[in-house]
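Complex shown without one protein chain; remaining protein chains in place.
Chain IDs A, B and C follow the sequence of writing; residue 1 opens each chain.
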Amino acid sequence: MIRVQAQDFDVGAEIDAMAAGNTHIGGIASFVGYVRDLNDGNTVSAITLEHYPGMTERRLNEIEQEAQRRWLLEDALIIHRYGRLEPGDRIVLVVTASAHRQAAFNATMFLMDWLKTEAPFWKLEATGDGEHWVEAREADDIAADKWKQKN
Amino acid sequence: MIRVQAQDFDVGAEIDAMAAGNTHIGGIASFVGYVRDLNDGNTVSAITLEHYPGMTERRLNEIEQEAQRRWLLEDALIIHRYGRLEPGDRIVLVVTASAHRQAAFNATMFLMDWLKTEAPFWKLEATGDGEHWVEAREADDIAADKWKQKN
Amino acid sequence: MKLLYFAWVRNKVGIAEENITLPDHVGDIAALLSWLRERNDGFADALSDMTAIRFAVNQEIAALDQPVTDDDEIALFPPMTGG
Partner (left out) sequence: MKLLYFAWVRNKVGIAEENITLPDHVGDIAALLSWLRERNDGFADALSDMTAIRFAVNQEIAALDQPVTDDDEIALFPPMTGG
């Protein structure tokens, strides 16, 4: 399941809901992304996430299906927020459930690496020097590319 | 922090507590292990986890320190239960927080691989054929060994 | 054709979206970008460095030689920075 929303989410409730009633699950891996107060040496007071409504949902659904094709998952969830967020706020949640831990870890890392470079979101960062658009990081491209080579 | 306990834990509360007030955190990775209803083709009605009180806490503290040495973590948590558990019950929780996602993912995988082979726990599995002690899996040894080679 | 602009591309061209009718000679993304660059300095600036621009045709990432028609939804934006 995927959700693109302005409002916050409840990590524990999402994990517990995925586990509930499915005793084939051996493990649930998850990742929560937060707004940091420091990025590339700048003190960040807020970020504003812009996205491309329609394309975002379409692409997130595609990548969730791709994760389910690559690994034997019992379930997968992606929640990504947009709008104005402050340091400490949750940005993104990925949760995957599988009979075996390695499938869940791999699927969660794959989805996060993909979201960093392939989901139509852009971050406007507010710092002491004013506002600027966050540039794509080469390290994120490299992380995303490794999934292309391996599969 | 490490905890060895018979009682259940609250995944969301643990993750939220780790995030609270620390705006250096960019991501929190976590893994929850559950009792599965099926293991090696057997239907499991319950497992009983035995451990070595004293050594368990000592070893878990050591490995948490080792994870903090290997990766730049803001925080790390291991909770492992013992006693009788049924399918769907939570067994283990690992949570790590870092400025960067890859450190959190790696530390969480490292701790889980380590717990499978190096923490003094033993599982007695109750199936239709009676009770038997779960044997160590070679795949778990291989998973744990890869961290020895790489660092 | 529906055109959408995001992030600093939107800031530079000064609008978030518009509906246009394609000139006859504009048949692919490359030609569309050339035509847009001629409109004003904002577009010329926004679309000056092709390595910094990504484009989607009907919500799928596309290449410069992808054919486009008046029925398409085209979006122009910087490299994505989600997660």
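By our rule, a residue touches a chain if its C-beta (ideal position, glycine included) is under 8 Å from a C-beta of that chain, and two chains touch if they have at least 3 such contacts.
Keep in mind it's a predicted model, so treat the numbers as computed, not measured.
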The chain left out touches which of the shown chains?
B
Among B:29, B:44, B:97 or B:115, single out the residue that touches the unshown chain.
B:115
Spell out the interface residues on chain B facing the chain that's missing from view.
33, 49-52, 54-55, 58-59, 80, 91-92, 112, 115-124, 133-137, 140
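Throughout what follows, only the chains that are shown with their structure count from here on.
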Whole-Å gap between the CA centroids of chain A and chain B
23
List the centre-to-centre spacing of chain B and chain C in whole Å, with centres computed as mean CA coordinates.
49
Could you pull out the residues of chain C that touch at least 2 other chains?
83
Scan chain B for residues touching two or more other chains and write them down.
101
